[in-house]
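For this view, one protein chain was removed and the others were kept in their places.
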Amino acid sequence: MKRIAILTSGGDAPGMNAALRAVVRTGILRGHRIFAFFNGFKGIIDNESAEMYNRSVGDILTRGGTIIGTSRVPEFLKPEVQKLAARNFELLEMDGLIVIGGDGSFRGAVDLGKFGVPIIGLPGTIDNDLNGTDNTIGFDTAVDTVLDSIRKVRDTASSHHRTIIVEVMGRRSGWIALKAGLAGGAEAIIVPEMPFDLEDLTHRLESGLARGKKHSIVVIAEGVMTANELSQKMAEKMGFTSNTVVLGYVQRGGSPTANDIILASKLGARAVDEIAGGKSDAMVGEIKGEVVVTPFDEVLAEHSIIDPNLYHLAMDLVH
Amino acid sequence: MKRIAILTSGGDAPGMNAALRAVVRTGILRGHRIFAFFNGFKGIIDNESAEMYNRSVGDILTRGGTIIGTSRVPEFLKPEVQKLAARNFELLEMDGLIVIGGDGSFRGAVDLGKFGVPIIGLPGTIDNDLNGTDNTIGFDTAVDTVLDSIRKVRDTASSHHRTIIVEVMGRRSGWIALKAGLAGGAEAIIVPEMPFDLEDLTHRLESGLARGKKHSIVVIAEGVMTANELSQKMAEKMGFTSNTVVLGYVQRGGSPTANDIILASKLGARAVDEIAGGKSDAMVGEIKGEVVVTPFDEVLAEHSIIDPNLYHLAMDLVH
Amino acid sequence: MKRIAILTSGGDAPGMNAALRAVVRTGILRGHRIFAFFNGFKGIIDNESAEMYNRSVGDILTRGGTIIGTSRVPEFLKPEVQKLAARNFELLEMDGLIVIGGDGSFRGAVDLGKFGVPIIGLPGTIDNDLNGTDNTIGFDTAVDTVLDSIRKVRDTASSHHRTIIVEVMGRRSGWIALKAGLAGGAEAIIVPEMPFDLEDLTHRLESGLARGKKHSIVVIAEGVMTANELSQKMAEKMGFTSNTVVLGYVQRGGSPTANDIILASKLGARAVDEIAGGKSDAMVGEIKGEVVVTPFDEVLAEHSIIDPNLYHLAMDLVH
Partner (left out) sequence: MKRIAILTSGGDAPGMNAALRAVVRTGILRGHRIFAFFNGFKGIIDNESAEMYNRSVGDILTRGGTIIGTSRVPEFLKPEVQKLAARNFELLEMDGLIVIGGDGSFRGAVDLGKFGVPIIGLPGTIDNDLNGTDNTIGFDTAVDTVLDSIRKVRDTASSHHRTIIVEVMGRRSGWIALKAGLAGGAEAIIVPEMPFDLEDLTHRLESGLARGKKHSIVVIAEGVMTANELSQKMAEKMGFTSNTVVLGYVQRGGSPTANDIILASKLGARAVDEIAGGKSDAMVGEIKGEVVVTPFDEVLAEHSIIDPNLYHLAMDLVH
């Protein structure tokens, strides 16, 4: 029997609750005791935690967000705060910690690990920008949410024969923009990973309209520039008019897709076995259908970038 | 047999296609011939039109936007352009025109009517800001779209214990904000029709969080100020932190609700009978379940404002 | 200060939770104490109840079903059981009871009322078959759920050039079939209120296919016959092939629409005032936009039937 703690950290993502449920129920099934820290690393610092039972995670499977709360804790960068957290962790006689979050959360985990806390990470972020897993928990849902918004925006773009620029999340990675843009038939997809030329883009859009296209949708990842900046640049430099939509937090919410729930369930169950088996300083992910464990330093060495073939396919199919 | 033309004008709204279908099919059933002008009043000016048949409006009932296009035509304010349009209308030997749009479109209709074109209006705008009808075509769908977004945003607000301000459409009217805000359980709803005090609002939100509320959602109609302006004001004057989401064009799209399709169908069918019966210069709407006809000058005299009782109910229910 | 109890009864309907929330929060705001009986009238018989607070109804506004449970209690037809319930009610020193349900529940309420329990009803059923209100709580959501299913079924009907019969709820009333059928562009809508001829129907469908229609959707209310029966009859008597879908319980679930939440909120708030003001033996509903109170005997005298004009409109628009 081990005492295993779990927390969710950073931006919330659909499927975090499913991961929590999988950790709690698998843990209890294996004979462990499971505890949740509330509101991310803040919960360790403030000593806010509770034991979790099978019933604690009933009826949360298909709910968005995270019922145990999450936060970003800038002060966690300070070694003295990390030390305090490690101390609290030890006083609670915990044997290990499971952290669901993105790269920022894992950097915090690495820091905390140096004070002796065994930690396994689960990739929970809609951005899909992590090494060590093909998909992060929340990404699949976010893509379908964005796709749904693109469909709605297209009704207006079509009716008015307009170009509408849709700004989506993705600071470092264009995965959301690429998948939702490809699936939504966007005329252009602008991502951090691929070069982009304002003149080319504008000509492409103009020639589409000239060929009789009723509408143009441009999807841009926030990491490149804002939709407003792009729209202004196209107007100033090319005299091309466009409208903008910034999807914002809507992308993070909603009931998770089956894929996200299942991925979260698989990885959550495995995380229990890894932490109970003494593994630490690593993230559990899924690559090519296999659950795999990747050391944090590899996960954090660089971030996942989009598949250029998929980008070129998207461009090939828009005529 | 009459030759009846139809056009959609101004911002697109879900249900415009259903209204078009009702006009076309009812018209043909009554023995008339129906023609569509494309892209709003622009289609009359540019003489772009086509005859519509039963099959022309097949498979469009549940599609958002408008298949015959819409536009805003600032030049239509000029009498010489109106005269040209009236001339084109006459040359095509049309007997009457049905205009689906909002108040701007109806002002154009009144102007065109002065040159002898008989016009019946249909209320097509998501804003629900028109006199002469309880609901405009598109409003019901927009409210449910906004409600769905509020639900998604609430997942993030809950998970992070944050206040998120959601900016929705409604320049003159707070209907979308009020209905979606009430239905979404928003802690505060800010509309043009009701006074609003920054200090009160902030205290209300702070006391909610102090009472243990996990999240606060504020819904604001764009006509009051932008979400960003509100957020900055609360930060500067009250030291209160919040995040923002601007829903934008997403609100206009999507498959119409059953209510919007049915309203559009009822009003469209009646518009045919009115225009064929010689009625002009009036809008067909629905008040308390009855289809009614209201002269344009009454429709345009003032705009519809929210029901204050509903606003107070919303505030009563948020504790 | 009054002690007011509430229960949900009969088939669950989206918006019941919103009504519960409105009763609880309005009640507390007015200075009353509110109690819930669990699982309908069963909760009074078994003495299962709990006091409700503002927090008890947090986060339930947009959830389907009813968090306080519901049931059908055949034994409640027996006077001795009613007497027992009235006794329990009195022992708890309750001043009044609010019952959310349909006609069966209101008959139970009338019976219980004879033993001295003051009762106000709220119309909670997806069927929209009650006098005294234009819409029952849950009806609007059910119509959009059915419409969504019709859209999905139409993809298959189109792709295979098939006729698909969709069976929807509605034992006594064709409201769901009519509104969803009209909005979904169904080629035929079969409801208890309107005569229906097998031969006519089949000819209508055949001639549509002959004219080149890619698909036919028939919507039938369960109260007329099952989809299977209709399909078999068309096959046996007319040699006409069709497929069937029975939507079943899916129609009852889902997040309520804004309309249902708002209707539930309005009626719930008013029910508190009525019961606290000494009113009894009546249902709170909304007619033509006004909240009204109708005695149970009028509500139960006959049931609401569809608007024949809407039916004829639907048929006019399908060519």
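The first chain written gets the first letter, and so on, giving A, B and C; residue counts start at 1 in each chain.
Here is the rule we go by: a residue touches a chain if its C-beta (ideal position, glycine included) is under 8 Å from a C-beta of that chain, and two chains touch if they have at least 3 such contacts.
Given the structure is predicted, the values throughout are model-derived calculations rather than measurements.
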- Write out, one label after another, the shown chains that touch the chain missing from the document. A, C
- Item | Chain not shown: contacting residue from C:H161, C:R211, C:K237 or C:K288 | C:H161
- Task: Taking the full complex into account, find the residue in A:M1, A:A258 or A:A301 that is in contact with the omitted chain.
- Result: A:A258
- Item | Candidates A:K2, A:R25 or A:K42 - the one touching the absent chain | A:R25
- Query: Looking at the whole complex, which of A:D127, A:D144 or A:E193 touches the chain that is not displayed?
  - Reply: A:D144
- Query: Footprint of the hidden chain on subunit C, which residues?
  - Reply: 8, 11-12, 14, 16, 39, 63-66, 69-71, 145, 149, 151-161, 164, 214, 243-250, 252-254
- Message: Considering the whole complex, not just the chains shown, which residues of subunit A touch the missing one?
- Response: 21-22, 25-26, 28-29, 54-55, 58, 61-62, 134, 140, 143-144, 147, 151, 179-180, 182-185, 212-213, 255-259, 261-262, 265-266, 269, 288-289, 310, 313-314, 316-317, 319
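The rule is short, and it goes like this: only the chains that are shown with their structure count from here on.
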- Task: If you connect every pair of chains that touch, what shape comes out? Choose line, ring, star, complete or other.
- Result: line
- Message: Measuring centre to centre with CA averages, how many angstrom lie between subunit B and subunit C?
- Response: 29
- State, to the nearest whole Å, the distance from the C-alpha centre of subunit A to the C-alpha centre of subunit C. 40
- Task: Express in whole angstrom the distance between the two chain centres, defined as the mean CA positions of subunit A and subunit B.
- Result: 35
- Item | Residues within subunit A bordering two or more other chains | none
